[in-house]
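Here the complex is missing one protein chain, while the rest keep their positions.
Letters A and B mark the chains as written, and numbering starts fresh at 1 in each.
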Amino acid sequence: MARKNSNLSKSIKSRQMWAYIFILPQAIVFLLLSLYPIVMSYVYSFYSWDGASPLTDFVGFENYTELFYSSRFWGALVSTIIYMFGTTILGVGASLVLAIILNANNMKGKAFYRTIYFIPVVATTAIIGVVMKNIFGVDGSVNQLIQSVGLTEKPIPWLNTSTLAMTLLIVVGTWKNLGINMIYWLSGLQSIPAELYESAQLDGAGFWKTLYHITLPLLKPILLVILLLSVVSGMNAFDLVKTLTNGNPYHTTETLDLYVFNYAFGGGMTGSTTRMGYASAAGVMLGMFTLLISGIFGLITMYYQKREKKEASR
Amino acid sequence: MIISSKLIKILIHMILIFIGLIWIFPFIWMILGSLKTNTEFMISGNPIPDGFNWENYSRAWIDANFSAYFLNTVIMTVATVIIVVFLCSLTGYALGRVDFPGKKTILGIVVGIMFIPKGYTIIPLYELVDQLGLTNSLFGIILAESSGAHTLFVLLFTSYFATLPKEMEEAAIMDGCGFVKTFFKVMLPLAKPIMATTVIMQFIWTWSSFLIPTVLTISKPELRTLAVGMQNFVGQYSTDWAGMAAGATISLLPVLIVFILMQRYFIEGVAGAVKQ
Partner (left out) sequence: MIKSFSKWTLLLLISVSLLSACSSNESSDSDTTTLTFWNRLPELSTDFEAFTQKFEEENPEIDIEIETLGASGNQQYQTAIKNEELPDIFVTANVTSMKSLVEQDLLHNLNDVITPEAKEDFYPGVWSENFTTIGEDIYQLPLNSGKSSVLMYYNKNVLEQYGISEDQIPSTWDELLKVGKDIYDESGGGVYGLIMGAEATWLSDMTINQMATNITPDVHPSIDVARQINYKTGNPDFLNDGNVETIEYIKQLMDENVLSPASVEYDEPTAIANFAAGKSAFYFDGNWAGSVLVNEEEGPGFAEWGVAPMPTKDGGAYYSDMVPKEGLMVSNNTEHWDEVQKFLNYFIEHGYEEVIIKSGAHEPPMDIEVSDPPFEQYNKLNEINAQNSIATPSIYEQNNKTIDFIQNYQAGLSYSVGSILAGHLQGEVSDPTTELEKAQEEAQKVFDENVEKSEDVNQSDFVFDDWVPFETYTTE
């Protein structure tokens, strides 16, 4: 008996050892190639550094205080948050509708539609930005269409008015990622057991009733995942903003990631010196805000889950 | 769920097709744009080209070196995808099937990593790859591309492996398979849907990844990828728009094909993981 036990514990030990070995490669790659650069970028944020000369000018929190007093930085934060909320709300809702339609058992051509609606996801974001910029330009296709139909006489300055440009960014950003959210929803829908629908049908529940009482409640866990991913990707909008509006008009659509880029590579002004240290500080702040928003978000869901559990136990 | 009325069904199809057309209009616009002359591209809002300038494609493929970039991109993407699948499936298996001290901590770290504030990491990453002596070979780019915590993939694998019945593993052990052999011979093949998910998503990301390959190939133009090569059309003061549209069309196709081929597994994969 004792022998068997030691054999057992030996085999458990060996399993555990193997588990560590299995995790090791990932851990090495992560520590070396992800964590080290992140830590270094924290270090840079305490230097006044152009990214090219030696790292000698330690300035403490000076970069951070400068950020604190920069109205452009706070403006960029607001733009980022607007973009994040816009794409999240619009994207999560619209993709759910699409997924429900495409999940209907007797829908024909499901695979075809899925592919169509997924195409924007696979396209390179920077290219999308360039294409959309041309389509929505003052003399682009959209303006030509609405002018020829006679909707407006003068072209609509989609890209040159802050509200329109931000709206356009949100719409295009949503369009770009809708396909992936649709897939998440579909996977959630497919994990709902068919028996539930069958019994609902037997009970004589219609489409809307089934949707409200069965489908939506069961999709809650996947909703959480989708929301979280949308929030994180919305906070880090760069490629699209850079190519579609480049922060225009007058920095009103400049997101934090673009702000970081503009300072890191001096793209904002000709001949201006690059400010890697300052940009790193802005990058760290962006990370902090993402953490903060995800944290708030996590707390809210935890609160609701607790409340639900309480209600269920009553 | 079943949508019953025929009329509604037809209506839904019509709406889906109409929206679908608008949905892919930018791509149609791009493909048409790739057949314009460059001047035409810049001055005309009309999406239909005056004539078919196929030479944009030959300019992209030959002059802008897209043939070489294409090969580089394929190698980089495929290698990165394999490495990521490999790393994540190993980690996921260990986390999903073995109880070991520190498991909860590691799981916590995996999730927490997603929210670590990152500053500007590209310069230290370059230095690191440089110190490893890997700049100037595709391997350096592949390694850098494979970095990251892959939170989503690890969690997908973890939850998937956790649900596989114990009996399967036991049967394999009976057959004389050890831990490693069980994993490769029995368990991993069962995780196809998750693999497909990982493959598709990582493929999309790596295929269009821009900053890392740009910086890591600064002194080796022959190692550039398609996304980086796209910049060949954008000068500091001038842009070859038509050539760029042609290049974009060329680089869009492979990802699209991968998706179409794997989409069945893809949805299953995400679904399988979400069930838990």
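We adopt the following convention: contacts are C-beta pairs under 8 Å (C-beta built on N, C-alpha and C of every residue); 3 or more make two chains touch, one makes a residue touch a chain.
Note that the coordinates shown come from a computational prediction; the quantities given were computed from them, not determined experimentally.
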{"item": "Residue of A:N236, A:T274 or A:T301 in touch with the missing chain, whole complex considered", "value": "A:T274"}
{"item": "Touching the absent chain when the full complex is considered, from B:G51, B:P165 or B:P189", "value": "B:P189"}
{"item": "Of B:S5, B:T39 or B:S67, the one touching the omitted chain in the full complex", "value": "B:T39"}
{"item": "Candidate in contact with the missing chain, chosen from A:Q16, A:Q144, A:T161 or A:S233", "value": "A:T161"}
{"item": "Contact footprint on subunit B, counting only the chain that is left out", "value": "38-39, 42-43, 75, 78-79, 82, 85, 123, 126-127, 130, 136-139, 142, 188-189, 192, 195, 214-215, 218-221, 228, 231-240"}
{"item": "Contact footprint on subunit A, counting only the chain that is left out", "value": "48, 50-54, 66, 70, 72, 133, 137-139, 155, 157, 159-162, 246, 248-252, 265-276, 278"}
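Criterion: only the chains that are shown with their structure count from here on.
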{"item": "Inter-chain centre distance, subunit A versus subunit B - centres from mean C-alpha coordinates, in Å", "value": "16"}
{"item": "In the complex, subunit B residues that touch subunit A", "value": "1-3, 9, 12-13, 16, 20, 23-27, 29-30, 33, 41, 45-47, 86-88, 90-91, 93-95, 98-101, 103, 106, 113-125, 127-128, 143-144, 146-150, 152, 154, 179-180, 183, 204, 207-208, 210, 227, 230, 241, 244-245, 248, 251-252, 255-256, 259-260, 263-264, 266-275"}
{"item": "Touching residues (chain side subunit A, partner subunit B) in the complex", "value": "14-16, 18-20, 22-23, 25-26, 29-30, 32-34, 36-38, 40-42, 44-45, 51, 100-101, 103-109, 111, 113-128, 130-132, 134-135, 137, 139-141, 143-144, 175, 183-184, 186-188, 190-191, 197, 201, 207, 210-211, 215, 221-222, 225, 229, 232, 239, 260, 264, 276, 279-281, 283-288, 290-291, 294-295"}
